[in-house]
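This structure is in structure tokens; I'll ask about it shortly.
In this view, the complex is presented without one of its protein chains, the others remaining in place.
Every chain is named by a letter (A, B and C) in the order it is written, and numbering of its residues begins at 1.
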Amino acid sequence: MHEGLKKSVCDANIELHKQNLAIYSWGNVSGIDRKAGIVAIKPSGVLYEELTPDKIVMLDLDGKIVEGNLKPSSDAPTHLELYRSFNAIGGICHSHSLSATVWAQAGREIPCLGTTHADYFYGPIPVTEPMTEEEIKTDYELNVGRAIARRFAEINPMQIPAVLIANHGPFTWGKTADEAVEAMVILEEIAMMAIETLNINPDQTQISRELLDKHYLRKHGDTAYYGQNKK
Amino acid sequence: MHEGLKKSVCDANIELHKQNLAIYSWGNVSGIDRKAGIVAIKPSGVLYEELTPDKIVMLDLDGKIVEGNLKPSSDAPTHLELYRSFNAIGGICHSHSLSATVWAQAGREIPCLGTTHADYFYGPIPVTEPMTEEEIKTDYELNVGRAIARRFAEINPMQIPAVLIANHGPFTWGKTADEAVEAMVILEEIAMMAIETLNINPDQTQISRELLDKHYLRKHGDTAYYGQNKK
Amino acid sequence: MHEGLKKSVCDANIELHKQNLAIYSWGNVSGIDRKAGIVAIKPSGVLYEELTPDKIVMLDLDGKIVEGNLKPSSDAPTHLELYRSFNAIGGICHSHSLSATVWAQAGREIPCLGTTHADYFYGPIPVTEPMTEEEIKTDYELNVGRAIARRFAEINPMQIPAVLIANHGPFTWGKTADEAVEAMVILEEIAMMAIETLNINPDQTQISRELLDKHYLRKHGDTAYYGQNKK
Partner (left out) sequence: MHEGLKKSVCDANIELHKQNLAIYSWGNVSGIDRKAGIVAIKPSGVLYEELTPDKIVMLDLDGKIVEGNLKPSSDAPTHLELYRSFNAIGGICHSHSLSATVWAQAGREIPCLGTTHADYFYGPIPVTEPMTEEEIKTDYELNVGRAIARRFAEINPMQIPAVLIANHGPFTWGKTADEAVEAMVILEEIAMMAIETLNINPDQTQISRELLDKHYLRKHGDTAYYGQNKK
């Protein structure tokens, strides 16, 4: 069952590896069937080269294994918390991609320094608060998900489909597992650009509200006119 | 009609992708048939992997679609303004290539710090003024073209075939679509070199007038002696 | 004899090259058969493209050639000293990989700035003291091994399977030659991340004790729960 979901989640994990955003088993992508309440996720510690759809683990939203012989990604509780908190998302991606991880390790949000960023993300990429001793000791991975949800209390996750876990790395999401990986690719690109922009001009500030609106809204929402399927 | 132009513009777009200067659909190349007054340009939002000559959109210089079933690049009004303003150019390229975009985001022109730069560009790579709220709200893409034309009021666009749009990224051009892409490749290379040069030596100044003249003119103009077709 | 060891050491050397961590003959991997007291190591100055199992040199723990027609790596005395000092290790890797070598050249330990680091190394990557004139002049390569052993007097080498030789480059190790190469790949990745993290935020400090424990121990030791073979 859910062969289509397993296949798409397997493909998205392999794509993450092909895009050079995850070596060994350093990343995991999941997808959800909202109607069935079933999440498909990468098994823990399996190399991308050895990943096949039948190894994808199926969980319900409480984390019970519904199908599959392998243990799910150790980050599964984070994924599940995000699916429970953000109703519109259909896929989630976690990686340790170089430049985004660097911003997470630096504990700094990625400012919106150009239209490449504004084309995909409607504002700076937020960073969570550092995990407390309490949050680390018990239900750590679940608490990571809660820290993300708290950080998005006043942000629309579909307008900024990415976050940096302080001292750790990025999570991205989208309507599908595929879109979550695409957001990760783009996050890595703008993270790299932002590092070098501030290298040249440490005082550079974010782009204007008008330019942010223009670029984000020409690709997203009712007034979008970029691409072939927009009005 | 114009099969040769469509093919060369399609190839130039694919080359931009192969050179790792444009992921997904992040860049667009156009070419013009000056006699016919027809511009061939990439369709909006189409992946390079799926681009074929028959998908190239043909416009007149006012932006009316003359041939093609797809919508042109959303940056088409910028391309058209450049063709109207710079009579000698035959091809235009836009990308979000990493290092050139970084300089654009930093709002800094790229100083001429070496002969690699001087071999192709006869001076620093200019950056446009930031777009005003007014320019962003109405006819944004056209106004980007106007900002470029204004910036080149006293610069010969054939001697410096590149510009940085502040907060955005680079445009390059040349006698053909091919040459525009080549200029983008070289711009990326010198942009990267300039970042690291100032990293080592923040006080480094531009090369001397004589060295700039020597290197630019040994490759370009009546006295050129580089290559096989020069005197 | 020892065909399996020769093959695995040959493969590990080739893998080091494939991972872009060693050009020409800039790196060497060895493995040990603890029962037999035999070390298999890359021959000196041989290109990875030309390496085959029969060219691997077999030494006893005093450095006497037991099998093989070629001279062993000039760094063999360092490897042997490490095998004598660290009883639990079964493979060793040396390289001049870019980012790790940069930290070694800078004479700085790599601080633990994120969970990517903590997932593999249980604390900062130590750097040896600079070699003295005396240590350089006589038995240099042996003295490099001794400097490493001294630096690990109070560190468990299986918990931090990597070191930086001041002014030189990294050594890594593991239970097998393969694991030693994997540690080198990961060391390079975290070394690169650490350079850029401090580039953005020069004042960033190491992650908390709790976060280090959580990430290291969820992958290593009795309480590990990452992967398929853990409890």
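One rule holds for everything that comes next: a contact is a pair of C-beta atoms (placed from the backbone, for glycine too) under 8 Å apart; a residue touches a chain by one contact, two chains touch by 3 or more.
Fair warning: this is a prediction, and the values are worked out from it, not measured in the lab.
Hidden chain, full complex: it touches shown chains B, C. Only one of C:T52, C:S74 or C:T205 touches the absent chain when the whole complex is considered: C:S74. Note that of C:E3, C:D62, C:E133 or C:D203, the residue touching the chain absent from this view is C:E133.
Along subunit B, the points of touch with the absent chain fall at residues 113-116, 182, 185-186, 189, 192-194, 196-197, 199-201, 204, 207-208, 210-211, 214, 218, 225-228. Seen from subunit C, the chain kept out of the figure touches residues 23-26, 43-46, 70-71, 74, 96, 98-99, 101-108, 130-131, 133, 136-137, 140, 167-169, 195, 198-199.
Here is the rule we use: only the chains that are shown with their structure count from here on.
Subunit A and subunit C touch with mostly distinct residues; of the residue numbers seen at this interface, under half occur in both copies.
Computed from the mean C-alpha positions, the centre of subunit A lies at a distance of 33 Å from the centre of subunit C.
None of the residues of subunit B touches two or more other chains.
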